[in-house]
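Only one protein chain is missing; all other protein chains are in place.
Moving on, here comes chain A:
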Amino acid sequence: MPCERPSTDSASVRPNRPEALSGPASRRVFLAATSAVGGVLAAGPAAAEAAPLNMEWAASAPEPSTCVTLTVNGERHTLTMDNRTSLLDLLREHLGLTGAKKGCDAGACGACTVLVDGRRVVSCLMLAVRLEGAEITTVEGLERGGRLHPLQQAFIDQDAFQCGFCTPGQIMSALGCVQEAHTGCAEEIREWMSGNLCRCGCYPNIVRAVEQAARGW
């Protein structure tokens, strides 16, 4: 597959699942579209800019961008990206997947949690150039044929959010928590979900949602 820049990759500005959206004027379409365009505008000059490298070895190297092929929610993407791009920015700004949220951008809040090769990671601290051949799962990739994933349903059933900003990260982290079998009791769930902060304080209901999903696993 030829390696394309995000700015020329029309697939990257397309909302991932338009059929799941309520209409063309929905907030999600608007945000996804503008963030993707914003990403292109921001990524274009940055990717083209030659870095001031003072090392002889580095000076002979190509400009600091890399071509990477990775799979996101079952869909293969080949992109050339500025080496500084985090997985979180790749998802949000280049692929239009705005489920993973940028909370702290420092690995301390968990709002950007996704699965990489089946394991939960904070995508803000993961450089996307490292992910050659990796399989990424985001919250957008959980539903099957219009049916919510049991964890998504559990978060609704247990009223496990207020503002919802941390929820995609909570759900992806909960998926890791359940798959790792750290759901023996509420206390264990609290500890193994402690990488995800909720400023609304919905922790009791989040724990109940994870318990509910774990029971049906």
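In the analysis below, a residue touches a chain if its C-beta (ideal position, glycine included) is under 8 Å from a C-beta of that chain, and two chains touch if they have at least 3 such contacts; residues count from 1.
The definition used in the following text is that contacts and distances are computed from a predicted model.
Undergrad: Looking at UniProt, which of "FAD-binding molybdopterin dehydrogenase", "NADH-quinone oxidoreductase subunit E", "Cytochrome b" or "Thiolase family protein" names the chain that isn't shown?
TA: UniProt lists the chain left out of the view as "FAD-binding molybdopterin dehydrogenase".
Undergrad: Among the options A:Pro150, A:Pro168 or A:Gly195, which residue touches the chain absent from this view?
TA: A:Gly195
Undergrad: Where the complex has a chain not shown, which of A:Leu90, A:Val129, A:Leu151 or A:Val210 is the residue touching it?
TA: Residue touching the absent chain, from the options given: A:Val129.
Undergrad: Kindly note down the residues of chain A that lie in touch with the hidden chain.
TA: Residue positions of chain A that touch the missing chain: 49, 51-55, 57-58, 61, 64, 66, 82-84, 86, 105-108, 110, 113, 119-122, 125-127, 129-130, 132, 173, 176-177, 180, 182, 190-192, 194-197.
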